[in-house]
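Note that this complex is displayed minus one protein chain, with the remaining chains in position.
For chain A:
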Amino acid sequence: MKILVCITNVPDTTAKISFTDNDTKLNKNGVQFIIGPYDDYALARGVELKEQSGGCLTVLHVGEADAEPQIRKALAIGADDAIRVNADPQDSYFTAAQIAHIASQNSYDLILMGRESIDYNSGVVHGLVGEMLGIPSYSPVMKLDLDGNNATITREIDGGKEVLKAPLPLVLGCQEPIAEWKIPNMRGIMTARTKPLNVVEPVSVDDMTAPQTYQLPAPKGACKMIPADQAETLIKLLQTEAKVL
């Protein structure tokens, strides 16, 4: 069983977002970076499946060197080795093309990643990778079990869930409760230091988009407080003032 887990390196969920360089770059000053929370679920399940099947798990990140602490963390959690494609990806298409390139050189049975990154929230990389490799992709996956060469997948659908059985190889976008997030232990942290982290250069991909500019939303107005003993007046206000009823 060969498993590839793709991780993003993103600002912590509580990070205050601001921009620099004329709103063309994220201001990384004072921002704590983490493995994307959805990718963390994918990684946790990947490690469990690897331990069950005695396979090997590679973690892949398309991005710059400042992500290496997060890549080491993934190694500490249980990945056997890591690949970093040394690039500053401009869009989902570029990222997917890099992942597909790496995957096409190694026949992975399972390619796992988060359902979406929490910086761009696009949720399209797994689909792009699947199509580029010509294999099925499913997302968002809440439960994943393997039985030989078949996967049983529980996928969230609008207002419910569906269970699918599909042969490997597969590309899956993961979310909770596929596994519990794992915290590296001391031994993991020690062994991670010597696990291989290979840095490779990106393959060239046609630019689908141009560099972007950023904006912050307009600040929110004040909250109108309604005394608890007049709670029922809220409904009228919602109807006549806010006009949402």
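Worth pointing out:
The definition used in the following text is that a contact is a pair of C-beta atoms (placed from the backbone, for glycine too) under 8 Å apart; a residue touches a chain by one contact, two chains touch by 3 or more; residues count from 1.
In the analysis below, contacts and distances are computed from a predicted model.
Choosing from "Fumarate reductase iron-sulfur subunit", "Sulfate/tungstate uptake family ABC transporter, ATP-binding protein", "Protein-arginine kinase" or "Electron transfer flavoprotein alpha subunit apoprotein", the protein name stored in UniProt for the chain missing from the display reads "Electron transfer flavoprotein alpha subunit apoprotein".
Taking the complete complex into account, residues 11, 13-14, 17, 19, 37-38, 91-93, 96, 115-116, 118-128, 130-132, 134, 136-140, 142, 152-153, 156-167, 175-177, 206-210, 212-217, 220-221, 223-228, 231-239, 242, 244-245 of chain A touch the chain not shown.
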